[in-house]
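Every protein chain but one is kept in place in this view of the complex.
A and B label the chains in the order they appear, each numbered from 1.
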Amino acid sequence: MTYLLITFQALVVLLSAPLVVGMVRTLKARFQNRQGPSIFLPYVSMLSLLRKEMTITKHSSWVFRVVPFVVLGSAFFLALVVPSLFFGIVPSSLDNIFLFGAVVALGSVFLVLGGMDTGSTFGNMGSSREMTLAALVEPAFYVSLATLALATGAWGMGGIIGHFTSLPWLVAVPPVIVTLIGFLFVLLAENARYPVDNPATHLELTMVHEAMILEYSGTYLAMLEYASAIKLTALLAVCMGILIPFGISAPPVTFFGLGVALIAFFGKLALGAFAIAFIESVIVKMRFYRMQEYMMLAFFIALLGLAVELIVLYH
Amino acid sequence: MLRLLSKIITTGKRTEKCPQIPTHVEEIGENLKRAIHTLYGGRTLRIRHVDAGSTNGEEYELTALGNALYDIERFGISFVASPRHADVITVSGPVTRNMEHALKTAYEMTPEPKIVIALGDGACTGGIWKDSYAGVGAVENVIPVDARIPGDPPTPEDVLRGLLSIVTTTRK
Partner (left out) sequence: MHLMSSFTIDCLFAVAFVLPLVGVVLSLLTRRFSWNNTLVQSIFILSGFAGLIAGSYFFALLGIGNSASFNATFFGLVNIALNSMQVFFLMLVYGGVLLTSLYAIQSLPPYKDVYVLPTLNVASAFFIVGMQATILSPSLFTFLMAWEIMSVSAYFLVIADRSDESLRAGWLYFVMTHIGFACIAAGLLLLAGGNLFASWHDVALSALSATPLAISVAFVLLFAGFGSKAGLVPLHQWLPYAHPQAPSGSSALLSGVMLKVALFGFIQGVALFPFVPSFSAFLVIGIGLLSAFFGALRAAVENDAKRVLAWSSIENMGLIFSAVGIYLLVHGSPDSAVSAIAPSIALFIILHTVNHFIFKTGLFMAVGAVASKTHTRNLDELGGLAQRWPIFAGIFLALSLAAAALPPFGTFFGEWTYFQTLASGMTVSALFGGSFALILALLALVGGLALFAYVRMFSAIFLGRARTTHAEQVSPMPILLWLPPLSSVLLSITAGLFLFPILSAPNAFTEGMTLFGDVAVLGGASMNAWWVLLSVLSIGVLLMVFRRFLSNRNPARITDTWDCGQPITPRMQYTATGFSAPIRFFFKSILMSEKELIIEPISMSNPWIVRRRLVWSIQSFFEYWLYRPIGIAVFAVSHAVKKLQNGVIQLYLLLVICALVLTLATTL
């Protein structure tokens, strides 16, 4: 039964990932006073990519071909362990916060290797920048996750969210608001959003994530785009799940509970997509060589969140 | 920021209605038909634009396609940076000798199924530079062309009408 629930939860995350990307894109268009594409466009887009042939550069090696599998695999793992509908179903050894961070890092590493194996400068530049950002965002990432674990006494993502669902909102959530802001900084950095990176740019000098996938086509490109959509959805589900812990339940699960969980999940994703579209419409992308300021700010906010939490715990 | 937000809200949605699609369209080639049918009826097209030596008039009009008035994105059409990501290659300008090789490699690296659209008079027929020593003439002298959108330069509405007519008539 638990395996069924885990599979169902993972499938929901996997199927809703392109929807999140579509919602962000359409909402951004509305902020720009345009009509924007349909929110289901990424589905058609990725499916049509699967029908295209692949052209691969002759200067790449087998590493180039393995990269989409590992990146998509790490995204699948995130989809499996993120408690989007239920908590307490994944074995506690698999959703540990440090394993979560390590799998995210594994995906980033292989994407960087994919960018380096192209023989062209664009991919290499994207890889260099992405690796720097991944290295510098780690302190903020781990401190914010550790603060959440400290606040809840649970070391897995499921346990953390479960704790937030069991307490009244005013008691559980306000102490971690600052940590959530720090986590938001990390989310924007890991998912190539403003102000760290522009996912819709055509100028290679402004690309970080896009530059690494310039040499990919067809199925591999679909896998990489899907992986980044899943990562966005998973991290957004974590963030919104803590902010609005409504609807997530532990087994045994009734049909009514399942329905409520699904509606709550899609509502949270829509709210999160709106928040990201809003952020992307009112701030500008920062220059890459100012990223240390962004990372230090994220780290200090995470530390501030930890201080707030320690005060709440020990005062 | 509040000023920006209030300006966004007061301006509202400015996108114009979808342009009238002409019923008459020239002969549809095999490659075009196959490509549109494989790509789910052209509901999503990624365009990589190659400037093979144009006056940049076509590029200005293409840039305008992304703004709030014309909003090409609502039809699922977007511009991409790399030929490897593209379904459609639009070429503008007569092909100059310097850009001949670049155009050929861009075409070669685009994965099948692909569509080539010649944009503007210079690309369609060679324009006034047809017999110039510095150019090779129309795009079809270099790579096979599936569709043409004439104009010097074609207005954004012309481009939009052209693209939509290609997609909708081939879909039938």
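One rule holds for everything that comes next: a residue touches a chain if its C-beta (ideal position, glycine included) is under 8 Å from a C-beta of that chain, and two chains touch if they have at least 3 such contacts.
Predicted model only: the values in this text are computed from it and were never measured.
Within the full complex, the chain left out of the display is in contact with A, B. Across B:32, B:99, B:116 or B:167, the single residue that touches the chain missing here is B:99. Touch with the chain that is not drawn comes from one residue among A:5, A:72, A:85 or A:236, which is A:72. Contact with the chain not shown here comes from a single listed residue; of A:2, A:166 or A:292, that residue is A:292. Residue positions on subunit A in contact with the hidden chain: 50-63, 69, 72-73, 76-77, 80, 91-94, 96-99, 102-103, 105-106, 109, 112-113, 116-122, 124-125, 127-129, 131-132, 134-139, 141-143, 146-147, 149-150, 153, 155-156, 214-215, 218-219, 222, 288-289, 291-292, 299, 302-303, 306-307, 310, 313-314, in rising order. The chain not displayed touches subunit B at residues 82-84, 99, 101-103, 105-106, 108-109, 111.
We adopt the following convention: only the chains that are shown with their structure count from here on.
As a whole-number value, the distance joining the C-alpha centres of subunit A and subunit B reads 34 Å. If you check the complex, the residues on subunit A that touch subunit B are 25, 29-38, 41, 44-45, 47-48, 51-55, 201-204, 207, 210, 214-218, 221, 281-282. Subunit B meets subunit A in the complex at residues 1, 4-5, 8, 11-15, 38-40, 43-44, 46, 67-68, 71, 73-76, 79-82, 84-85, 87, 109-113.
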